[in-house]
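A single protein chain has been removed from this complex, and every other one stays in its place.
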Amino acid sequence: MKEERDSELLWLTIREEVREFSEREPALASYYYANILSHPSLASALSFHLATRLGCDSVPEMTLSEVFTSALTDEPAILEAVVADIYAVYERDPACNHYVLPMLFFKGFQAVQAYRFAHWLWRKERRSLALFLQNRISTTLDVDIHPAAQLGKGIMIDHATGVVIGETARIGDNVSLLHGVTLGGVGTGHQVRHPQVGDGVLISVGAKLLGNITIGEGAKIAGGSLVVDDVPPHVTVAGVPAKIVGKPAHSVPSLDMDQGM
Amino acid sequence: MKEERDSELLWLTIREEVREFSEREPALASYYYANILSHPSLASALSFHLATRLGCDSVPEMTLSEVFTSALTDEPAILEAVVADIYAVYERDPACNHYVLPMLFFKGFQAVQAYRFAHWLWRKERRSLALFLQNRISTTLDVDIHPAAQLGKGIMIDHATGVVIGETARIGDNVSLLHGVTLGGVGTGHQVRHPQVGDGVLISVGAKLLGNITIGEGAKIAGGSLVVDDVPPHVTVAGVPAKIVGKPAHSVPSLDMDQGM
Amino acid sequence: MKEERDSELLWLTIREEVREFSEREPALASYYYANILSHPSLASALSFHLATRLGCDSVPEMTLSEVFTSALTDEPAILEAVVADIYAVYERDPACNHYVLPMLFFKGFQAVQAYRFAHWLWRKERRSLALFLQNRISTTLDVDIHPAAQLGKGIMIDHATGVVIGETARIGDNVSLLHGVTLGGVGTGHQVRHPQVGDGVLISVGAKLLGNITIGEGAKIAGGSLVVDDVPPHVTVAGVPAKIVGKPAHSVPSLDMDQGM
Amino acid sequence: MKEERDSELLWLTIREEVREFSEREPALASYYYANILSHPSLASALSFHLATRLGCDSVPEMTLSEVFTSALTDEPAILEAVVADIYAVYERDPACNHYVLPMLFFKGFQAVQAYRFAHWLWRKERRSLALFLQNRISTTLDVDIHPAAQLGKGIMIDHATGVVIGETARIGDNVSLLHGVTLGGVGTGHQVRHPQVGDGVLISVGAKLLGNITIGEGAKIAGGSLVVDDVPPHVTVAGVPAKIVGKPAHSVPSLDMDQGM
Amino acid sequence: MKEERDSELLWLTIREEVREFSEREPALASYYYANILSHPSLASALSFHLATRLGCDSVPEMTLSEVFTSALTDEPAILEAVVADIYAVYERDPACNHYVLPMLFFKGFQAVQAYRFAHWLWRKERRSLALFLQNRISTTLDVDIHPAAQLGKGIMIDHATGVVIGETARIGDNVSLLHGVTLGGVGTGHQVRHPQVGDGVLISVGAKLLGNITIGEGAKIAGGSLVVDDVPPHVTVAGVPAKIVGKPAHSVPSLDMDQGM
Partner (left out) sequence: MKEERDSELLWLTIREEVREFSEREPALASYYYANILSHPSLASALSFHLATRLGCDSVPEMTLSEVFTSALTDEPAILEAVVADIYAVYERDPACNHYVLPMLFFKGFQAVQAYRFAHWLWRKERRSLALFLQNRISTTLDVDIHPAAQLGKGIMIDHATGVVIGETARIGDNVSLLHGVTLGGVGTGHQVRHPQVGDGVLISVGAKLLGNITIGEGAKIAGGSLVVDDVPPHVTVAGVPAKIVGKPAHSVPSLDMDQGM
């Protein structure tokens, strides 16, 4: 599998897909050209596309595009995470039958990548630009991720509307979140006050996780649950408030997307 | 009642309403003229207005407007559904005291009609334009309906923010949904994996229905419920996970909008 | 504390903050100048900034800005409420460490202030412009507050996406709401059909309050709850449907933001 | 020659040209699709393209497009003139080697066709919209033609910047004008006070014709001339003020574009 | 005549005109409302309208509008000049049969008023904003007036495209210029190097006046002339280079607009 994760191979596949789309739908031909085919690399295409999504009068597209390019150059791990996220969506979402779809059409994917840039700005002490970007993401993509939050790679946020991830939250690798999920804070202090989520966790639609709690590796949180206590690894919790109701069928529940209980 | 459902009569009523609005609020006079009064028919006004909502640099307003007009000409049933949806909102939402309000001001109504055009594109095999449109609807109206989903007529989605309706979902006629409702998928296969909702169902705010389950005709799903099993006709279910808690007072609960339990 | 609530002092502090931001981040220098530093007063800056958020082709920014300025002149209580709301966010949200952040970057704060202008228009019988504004707020900030609803001051709506507050709802002073909260209606009549919320209440993430119910002063509604009955003062309720589960630690739970149970 | 002037044949040729352009330049593929290939007729494409040129916040593109479509339907002679103008540019301008170029890229052609719509509005007594359009043409295309002026068909305005044609001016068929040409008024009365230009005249770059004077059929006005007196048919005039300096080599000097003296 | 020049009376007349236009042309009703009817004064309407013309991403409309309002407050003579210019156009241009036309539709009038604000900025030592504004005027209205130039009142620039007025030029009161007129510089030094134009002068279409020359009061410069020497008062000059060819029929030739020789 390792080899397939190669950014260069992925980029060639995406170009192939888009060439075919482009021939079939002339109304989008220049859109595909401007966003994909005219670019020399995935990094260049991503910077361009996210900039068109998030640019505005106050911080124009080209300025954003240059910021994103700087981040990708400065920190190669960002692109690795981007690639892992594309594979994550492709493999977990049956409605995603082309590798290019997340980048062009899925709000959750776009919001996560834009967060990665805001997070980079935050660590570079350009905090007001990071907050500006957070607001742009929240306004245009309806996902509110604080730039100080820490997310791993292989992340999928499906449908995305209404997701909130707070300042001191931490999310491991290969985690799947559905729309309406909240990793919210408890209290008004400056200590860690948001959830710490382990690898491979599946958090189903509209679940609310509140406070400095630990969600163990491979756990599953059922839809609509309210979680205010630690969750052990590899269990399923459900309810308001949530209780342990079983064990996920899969050791990495984020992969099989079985949102049922 | 039949006669009142006539598209032509509705159009005359809407024009009458708007003429009065226009006199009272000069700041919106040209808005009303451009969106309603300058048009020869409801179909023309709808194409125009949705195009102004969803157009962007990549697919400009006028191109969308022509696509919508083509769809309405090609498939008269779309306009019938539009008319039924306007009456649905007018009759079920007490805050809606004019027939023109859904078209101009209600995100849920606009999202459903835009979905109807995306659905038409999907069936015409213009799938990437359909996906583009789905993304535009999700970004601007905060409602995510897969273009392959199947919706009946007389549909109301009230307030609308955060509604998600997946690829293999099916919704009957005269159904009311509130904001935050999810008809979500379970699993990663390509079979039917989303809910199948019968006629006259009321799905209250934030309810999550997951997987290939059947919601019987005239059922009511209480707010915040998590539904992962079939629901028989004419019962009320509630809770996380949802259980049967009674029967709706009305045989068609979508009409009386009694969201209580 | 009284003195600190002074609008003039707050304005000077905000300018001081922004001057420092401006020096550190040249990409935003003109943004800060245009939105804050070039203005003679908080009222002027607020009118300007909200107009840039909500203006569109149909009702341009400058027209909105003039409407907002008229409202602030006509009714000084609006500015008092604005000031109280800024303090509310600053004191209750640990991620808010500057007084200027709510105005420039927080969707919930922006939506509440824009509602205040829509509410003023509604009472001035400019109802179609009020509805237009409600739609603009819902579309751009993902918060749907009916212009006829009645909100007190010292209101915080954190993160904000998906909040719905219906036509006959009433909210007291110093109330905190999280994203995804609904104050929804029950039934189709024209009587009071939405919740009446007392002072100091905390309504946690995704809670749904439905119908003409009274939420007593200082009550706390846990995340994800479904509330369809009256809630006495100074109790905590939770669950679907919600039951009394205890008492808030703080007499004014909106202030300590303890969303746990 | 008659047959070639057929609008339908021209339209097929234009589509053929654009299909080839589109394949060679993907950055413009959707531009060509939206402006030409997606349209059923030359009339539809022209309405669309001019509307994108002249639309603005106050009178949006789609409203203009509908006005232009109405004019073309109401008065078929407009389309005849459009067709004649396309042939005029193609035959007289060696830099124009495709029939589609005038419509998409030449300001003079665009200004003349937009004037034809303003002229139609003027005669329909929609005078303030006609003046609005005149201002839009002058602002975006740098050509100022009063909507009451009368122009024939087979008109070419090459390069176009700075051309002014006054309220009571009259221009025959098959006339060529270069940029900087003025047909200006003398005096402040309401009688005819602008030039009356016969068929086949060539008015070279920067020539100024002032007052109610008659320019005879087939005359040539040399570049930079100031003409304040009648000019007989089939002579060449030059100078400030202009005098007869010879006879044009061609009986229809607008066709051979010999601007020399 | 004095009384008619009153700004307040003019404002009432303009409102009356616009109310009538507005009723006749609903497509422009909101345009008229936003630009004229919603304003309390001519000064307010002018600031608004010019800001919509000249605003851009870098310096947004509302920022410009505030600059213009400051100038009008700081220096009442600007408004006097505006009023005089409106009367000038109304009285001298037969195509101008309503007082509102110059402000909304005539590029020359708009350019002169915008120059007045740039000139104010220049004297306030905000030179780079003044140059920015000069560039915006030149780009959108095709008139290039250096902000350091000095213009009197009662100025009309008809049609306007291509007019250039250099840094050390000076123009008296009640002067009429046509499009294409240049008041250009000679040499590269920093002394006065542009024309000094007396009161009541008429400079006809495309005339070029170059260097530090004096144009005497009441002189007339014929169209297309090249003037490189002083011109005495009350004579007519014409030709390339220009020579005295007679005397104007009117003692103030700018008023009768007799561009003939």
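Chains here go by letter, A, B, C, D and E, matching the order in which they are written, and residues are numbered from 1 within each.
Here is the rule we use: a residue touches a chain if its C-beta (ideal position, glycine included) is under 8 Å from a C-beta of that chain, and two chains touch if they have at least 3 such contacts.
Since the structure is predicted, the reported quantities are computational estimates derived from the model, not experimental observations.
Undergrad: Given that one chain is not shown, what are the shown chains it touches?
TA: Taken over the complete structure, the missing chain's partners among displayed chains are A, B, C, D, E.
Undergrad: For the full complex, which residue in D:Tyr31, D:Phe68 or D:Trp120 touches the chain that was left out?
TA: Final answer for the missing-chain contact: D:Tyr31.
Undergrad: What is the set of subunit D residues that contact the non-displayed chain in the whole complex?
TA: Where subunit D meets the chain not shown: residues 21, 24-25, 27-28, 30-31, 34, 52, 91-95, 101, 104-107, 140-142, 159, 161-162, 178-180, 204-206, 222-225, 238-240, 256-261.
Undergrad: Need a quick check: the contact residues on subunit B for the chain that isn't drawn.
TA: Its contact residues with the unshown chain are 57, 60.
Undergrad: Give me the subunit C residues in contact with the hidden chain, please.
TA: Interface residues of subunit C facing the absent chain: 22, 26-31, 33-34, 37-38.
Methods note: only the chains that are shown with their structure count from here on.
Undergrad: Which chains are in contact with both subunit C and subunit D?
TA: Joint contacts, listed by label: A, B, E.
Undergrad: Where are there more C-beta contacts: A-E or A-D?
TA: A-D
Undergrad: In whole angstrom, how far does the Cα centroid of subunit C sit from the Cα centroid of subunit E?
TA: Distance between chain centres, rounded to whole Å: 48 Å.
Undergrad: Could you pull out the residues of subunit C that touch at least 2 other chains?
TA: Counting only residues that touch two or more other chains, subunit C contributes 30, 34, 52, 57-58, 60, 63, 142, 161-162, 180, 206, 224-225, 240.
Undergrad: Quick one: do these chains touch in a line, a ring, a star, all-to-all (complete), or other?
TA: complete
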